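Excluded from the complex is one protein chain; the other protein chains are retained at their positions.
Our next item is chain A:
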Amino acid sequence: MKTAVIVFPGSNCDRDIAVALEQTTGHAPHMVWHRDTALPAGVEVVAVPGGFSYGDYLRCGAIASRSPIMQAVVEQAARGLKVLGVCNGFQVLTEAGLLPGALMRNAGLNFVCRDVALTVENAGTAFTRGYSAGERVSFPVAHHDGNYFADAETLDRLEGEGQVAFRYAENVNGSARDIAGIVSADGNVLGMMPHPERRIEAAHGGDDGRRMFTGLLEAVGA
């Protein structure tokens, strides 16, 4: 499986997710700079990492989402490219219009940095096929702006269409309907605030995140 990690100025989970991809797929991902205008040929999965791209200026993820490489990601996502956005990456994907809604300041105003229990809502996506529906997993969160917002009609649609991938078992940031991660209507784009790439081996305190990457590998079939 050929993968790529997008690197913006201020990304800080790019190497974590690169290690997770390399350990689970056996191949190091291409590290792609935000100014690049095209993805390397044959890339099947793109990770948009966590961090503070452009210092969170204007809005979290706003400026990164308008960078040249994101235009290429948006174009290829329309043709089925699998895109995983974690934390700041989720914010970038909503700002880029690849996922509905927006991530706002946490309802409690605090930066939340801790492990959080999640429920797998939809285990039928390319990203979550390694899990079972209703399964409880634990991932770390570390964010200030993870409060998922969308209008009621959009939330109803997300729930009705099975686009809610993960919910918080305990809502740590005020997210609407406890939503922690969503997939696009076509199922090829997933955004989530918690960090699966920080839970891939026992030394991390657990390996619940590993199955996201091994599942993707199975889904892509390489």
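Criterion: contacts are C-beta pairs under 8 Å (C-beta built on N, C-alpha and C of every residue); 3 or more make two chains touch, one makes a residue touch a chain; residues count from 1.
Keep in mind that, in the parts below, contacts and distances are computed from a predicted model.
For the chain of the complex excluded from view, the name given in UniProt is "Phosphoribosylformylglycinamidine synthase subunit PurS" [choices: "Hydrogenase expression/formation protein HypE", "Phosphoribosylformylglycinamidine synthase subunit PurS", "Glycogen debranching enzyme" or "Archease"].
Of the listed residues A:L58, A:A78 or A:A185, the one in contact with the hidden chain in the full complex is A:L58. The omitted chain makes contact with just one of the residues A:A38, A:A107, A:A133 or A:A185: A:A107. Contacts to the hidden chain, counted on chain A, fall at residues 58-59, 62-63, 66, 94-95, 100-102, 104-109, 147, 149-150, 174.
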